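Down below is the structure, laid out as structure tokens.
Removed from the display is one protein chain of the complex; every other protein chain stays in position.
And then chain A:
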Amino acid sequence: MAGWSTLQLTEFFSAITRAGDVTSAARIAVQRAAECTDAEVAAVVRGDAVTSSVGLGRDPDPEVFTGLAAGTDAVRLPGLGPAHVTVHLLDRDSDERLIVARTDAAFAAEERQMLQGMARVLGLALRGLRTLENERHLAETRLVLLHALERRERLLETLLRVQRSANQGTPIKEVLDSITEGAAALLGDVTVALVLRDVRDPADLTVASANRSPGRSPETLVTDPDLLSAPVRIGDAVAGALVLAGHDGDIGDQERRDVLAAFAEQASLALTGAHNVAAVHEAQHDPLTRLPNRTLFRQRLERALAGDAPAAVLYLDLDLFKQVNDTLGHAAGDELLRAVADRLRAAVRDTDMAARFGGDEFAVLLEPLTSDRQAHDIAQRVIDSIAQPVSIAGRTVHTRASVGIAHRRPGRDADGLVEDADLAMYRAKRTRPGTWQQYDAPTLAPAG
């Protein structure tokens, strides 16, 4: 699900940055990576040594892990049998890697991407901690070291900030801008740009975001001899690259590449998340009116019926829609439907859900309700607001809605309740169009 993996990454960042040494950083990494993917086993491996592992007891045979290279997707684990595995390099210049394995299901693209993000962050954290551990005694390197460490700390903080803004539903453009700005701020006087393939024409590249760098336009980047790039993906497919041009003398090439790669992972995650959210939204909404469709309405109604609170369904049908379509054309009909949707949205409460079922049929879930009367009031408000004339293509168009109301009752499921409301609407339309009718459950005669 969208948002799930970014949350896990946020937690991971916070936990890793609290670690004081290599052992505890690696330990935290394997625990969190395993927990957030419901995996049984995880390990950090460097050369032939296992830095930390979880899931196979205190002293597992290192060979279980050391033989697993990037790209491996299946493994047989002692005592657990066949498992799905995913292997992620901590940085591109060493073979140090994060390995995660579970028995129940293969790792989805989103999970692998999240784990890759975790691996990058862990790689940066471990390198910083190792430098500190190895060279603590060298007084002459102290200052350089301190700068490097400060930068690393700032890097983790920046990543964390980007991650949070991605979680908080910030528009994707702003998230991408915070990524290019964040990377550039860490790397000094440079230009960082996110270049993406055009969806319709993959040969066509566009600059989706670039930091505000004085005097350089992203388009001139390609002439830079020091150009670095890191791939950006949406799901499994390469969608473009994060590109770095320019150089700050203080910062080594390795670090530039690391920072770029870490931010490229962020961009991949943000774009994949946005892609998923857009896809989910698309599948659940009516493209014309942007209202929820029948599928989403049904899900929400089922959830409401799973609780105990009073709820009701309104079913609406426009009485004069066909005439508008026939006399003014389909474009006018579409415009009328959009106008009706806007009024419907405005007439119901924030907690209600208005949906379009197709054609000129709409439904509203009313929840919560304090009384039957409240449902009647809202139905009347909907009718009054839709009855106001609409101006379409320079003409004033009148329409009106007939509404059926069905309150929840024991034993009636979501589909049943919609049927009841539909039936009540039909009665209203037949007897007094432009009014509401409430569905009355048939009472059974006592058995003789």
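We take it that a residue touches a chain if its C-beta (ideal position, glycine included) is under 8 Å from a C-beta of that chain, and two chains touch if they have at least 3 such contacts; residues count from 1.
Here is the rule we go by: contacts and distances are computed from a predicted model.
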Chain not present in the shown complex, as UniProt names it (candidates "Nitric oxide reductase activation protein NorQ", "Glutathione ABC transporter permease GsiC", "FIST C-terminal domain-containing protein" or "Energy-coupling factor transport system ATP-binding protein"): "FIST C-terminal domain-containing protein"
Contact with the hidden chain (one of A:L80, A:L205 or A:A387): A:L80
Touching residue (missing chain; options A:V41, A:V85 or A:A230): A:V41
Given A:G20, A:G57 or A:G71, the one touching the chain that is not displayed: A:G57
Options A:T23, A:T103, A:T206 or A:T327, residue touching the unrepresented chain: A:T103
For chain A, residues in touch with the removed chain: 1, 3-4, 6-7, 10-11, 14, 27, 31, 35-41, 54-58, 60, 77, 79-80, 102-104, 111, 163-164, 167-169, 303, 306-309, 368
